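For reference, the structure I am asking about is given below.
The complex is shown incomplete by one protein chain, all other protein chains being positioned as in the whole.
First chain written, first letter: the chains are A, B, C, D and E, and each begins at residue 1.
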Amino acid sequence: MPRPKVDPVTVKPISRFPVPVLGDLPQDIRERILKVQEKSGFVPNVFLALAHRPDEFRAFFAYHDALMEKPGGLTKAEREMIVVATSAANQCLYCVVAHGAILRIRAKSPLLADQVATNYRKADVTPKQRAMLDFAMKTAMRSEEVVDADFAGLEAAGFSQDDIWDIAAIAAFFAMSNRLANVMSIPPNDEFYALGRG
Amino acid sequence: MPRPKVDPVTVKPISRFPVPVLGDLPQDIRERILKVQEKSGFVPNVFLALAHRPDEFRAFFAYHDALMEKPGGLTKAEREMIVVATSAANQCLYCVVAHGAILRIRAKSPLLADQVATNYRKADVTPKQRAMLDFAMKTAMRSEEVVDADFAGLEAAGFSQDDIWDIAAIAAFFAMSNRLANVMSIPPNDEFYALGRG
Amino acid sequence: MPRPKVDPVTVKPISRFPVPVLGDLPQDIRERILKVQEKSGFVPNVFLALAHRPDEFRAFFAYHDALMEKPGGLTKAEREMIVVATSAANQCLYCVVAHGAILRIRAKSPLLADQVATNYRKADVTPKQRAMLDFAMKTAMRSEEVVDADFAGLEAAGFSQDDIWDIAAIAAFFAMSNRLANVMSIPPNDEFYALGRG
Amino acid sequence: MPRPKVDPVTVKPISRFPVPVLGDLPQDIRERILKVQEKSGFVPNVFLALAHRPDEFRAFFAYHDALMEKPGGLTKAEREMIVVATSAANQCLYCVVAHGAILRIRAKSPLLADQVATNYRKADVTPKQRAMLDFAMKTAMRSEEVVDADFAGLEAAGFSQDDIWDIAAIAAFFAMSNRLANVMSIPPNDEFYALGRG
Amino acid sequence: MPRPKVDPVTVKPISRFPVPVLGDLPQDIRERILKVQEKSGFVPNVFLALAHRPDEFRAFFAYHDALMEKPGGLTKAEREMIVVATSAANQCLYCVVAHGAILRIRAKSPLLADQVATNYRKADVTPKQRAMLDFAMKTAMRSEEVVDADFAGLEAAGFSQDDIWDIAAIAAFFAMSNRLANVMSIPPNDEFYALGRG
Partner (left out) sequence: MPRPKVDPVTVKPISRFPVPVLGDLPQDIRERILKVQEKSGFVPNVFLALAHRPDEFRAFFAYHDALMEKPGGLTKAEREMIVVATSAANQCLYCVVAHGAILRIRAKSPLLADQVATNYRKADVTPKQRAMLDFAMKTAMRSEEVVDADFAGLEAAGFSQDDIWDIAAIAAFFAMSNRLANVMSIPPNDEFYALGRG
């Protein structure tokens, strides 16, 4: 498949790799990007950075939506807590700032994202959410040590098997996402820093 | 979407989560699984374990194929080296054994996979491949420390920008995959252990 | 010396230890607290939490002022960068949020603090500031490995001997401060989260 | 404020930074140093090294005395155990050797300091002292993980809230002190090595 | 004692150090090597590499036999499990591959060695063997933290005091062996990779 043309002059350096011009992208990708732009008022940098590889772009966002947009036992704010806590542990600037904004909006809390990012043990969350974040962090940082007892503990805290899958899968997906954004060195859009703080 | 029915009696315990019966899966997923069965002679456990969530299954394998099956500067054996080295660092039993088998076959070497899994610094690889594995391991284990100088080093070793993306993206994808397999506790199929050793 | 009386009913739980009522504090401490309240519009929680021990309070702030308020080669914004970077490494919620606010104000940048806190290697700082932060982090995390070559590198980057002392002393002072705030579990005042973002 | 004059020729290299001549120091600092010299028979190197910055010197020793000289539930020997254990973890040569000497004297034990420095788990201490050292080490090495349960455990072991503050504050103060001495590379005075071994 | 002559031309580079020619070795060492060759069909590289130092060779194998060949509560397969798990943690290519082969043979299992090497927590072992491996890994990786409670746990799992000594001594002996093989960079003989897989 031909790669989209790249115009490094007119596009801000938002990646260590070439960044495509929107007009040159395949239609489905262009439409997805225009849709997020319409909703957010700007194009989050990760969309253009990943669009350098259309097939990977499609798979990435299909996976993202399957985890983050579907119905399920975890609220959308709780899913973002997982993203922010594990992305902070991986020191992923893009993910912490962008998903910090989403967490503030979804939790309707201007404070929670900074708490979860800095030290999730000190964040204003429920004990059940704390158990969720403990397991997400174990999945992110030392998944090789996960044992059956972890499942028993989560079930005792009130999580269903599907909830446990969601926690692990979100932590795992952002393990990938954090590494991509760190290697590409994608800066968060300036808009994200202030969103949801009002 | 309705979940596939699960029959834990007739299916081996290959995951901590419910495992669907092949006949109950959506047609596209069933066909993909039958195709891999036809090619390999058995169904790798990760296919059935992930099929518990059809949408995630589809995204996972679309992403996998976009990285592992496409043409590119890295040989298929080199891509498997990245998988085996980083999966060993994450102590993912399924990925080390299954992709170790694929590496033996693709590299036509019965020894290389065990070397890369145990200590990639001691494996019989070229200096360029060693540079590739160093960067893959940095992406896998401390991507927050990746700096521009890493790119300069890889380019000096002969890698193109697209090769560097491939190395990082494969390491990142298996960062996700390792965590999923560790949490699910998927055992490698017995067949994988011996493949390619002959 | 008699301890200040403590009124845990009328004072918010801002520490794991008893928190004194302002009116019961020794005059010099009360005046210092009133002065910061007048300037900031609120009493930062660390003042009341530390006032549980008047002598330690006095030494703490004398030390703080000797490092953070004195003239010197490092700008006040640069000193706050050191505080935010090392406090984030120590996961000190109070210090990251409170000094993040001060950094935003002193650097006149609404973005810099979140960058430095999440991954200082990706922050919009000069190469000289990056060298400063590298040394501050080495002092904070593995000071036992500091060698003469570190000094040579800092001098080559343009730092005087007094600047190097300042970098190390600020990192060391907040190594103490972070541990105190983590053990006391002092929450940042809500006001800090939004300061300097406008 | 004018800095004290420095005479690097007549003073031994006891710091990577300039070391002041006693006669040039402000009177209060000179008197403090003469007093410790009179008591110990020599001037501990940390006094002259820190006197390079009079204001920081004053705050440092005010803080030190507020923690180490005040009455309280911890014996002076126990406070020195905390200093030696945490300073060994930080590989601070000055603090381990100098406070090892003080610990030998205060505990009237020629053996205890070397035990605490090498592996405090093997030292001849009471179970209560072992709990004290476990918490001091947690404060020193991973204070971000301190939780309410740590306090409950210490209270069950017989410590008051003020004792817990003391343990944490001493560990935190020497987290600072260790980093300063490591960066300055202050050697212990030869006298310290043999003190209290008789 | 005169060193054995070395013929680097006719001997494969199986060590970073000189490797002796069999015919030049002291008779007892030559006989030991011929005996293992007769039994195995080849000379394991570690024998020739260590024969560079005859006295150390003799002590090494005397120690090895005292632990691995003697009667005792641990089966020979269990002793090899300890070797493989701890050698994998130390990333010792020679020991993982050579003792992986012996484990396959002694356990009559073609799969167990790869499981133990990759993630012993996921290996098909009994709960008692899992307790054995947990303690072996603690001895190998953080023996400074071993406490009396570890012994109580092992005794509750059914191990005698002599068994506990054996577990610790085998883990300790291979802590030495792994470091020697890593520094010498001894490659496993090609024969080991396939042994016991049939």
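To be clear about the criterion, a residue touches a chain if its C-beta (ideal position, glycine included) is under 8 Å from a C-beta of that chain, and two chains touch if they have at least 3 such contacts.
All values reported here derive from a predicted model rather than from experimental measurement.
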item	value
Contact set of the excluded chain (shown chains only)	B, C, D, E
Residues belonging to subunit D that touch the chain removed from view	88, 91-93, 96-97, 100, 110-111, 114-115, 117-119, 122, 182, 185, 187, 190, 193-194, 197
Where the missing chain touches subunit C, by residue	144-145, 147
In subunit E, positions touching the absent partner	16-18, 52-53, 55-56, 58-60, 62-63, 66-67, 70, 90-92, 139-140, 143-144, 146, 148, 151, 161, 164-165, 168-169, 171-173, 175-180, 182-185
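Note that only the chains that are shown with their structure count from here on.
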item	value
Target subunit E, source subunit B, minimum contact steps	1
Steps needed, at fewest, to go from subunit A to subunit C via touching chains	1
Same or different contact residues where subunit D meets its copy subunit C, judged by the half mark	same
Subunit C onto subunit E, rotation angle from CA fit, given as a multiple of 5 degrees	180
Identity of the chain that, by mean CA position, is farthest from subunit C	E
Chain pair repeating B-E, as identified from A-D, A-E or A-C when over half of the contact pairs by residue number coincide	A-C
Computed distance of Cα centres, subunit B from subunit A, in Å	22
Inter-chain centre distance, subunit B versus subunit D - centres from mean C-alpha coordinates, in Å	52
Residues within subunit E bordering two or more other chains	119
Listing of all chain pairs that touch each other, if any do	A-B, A-C, A-D, A-E, B-C, B-E, C-D, D-E
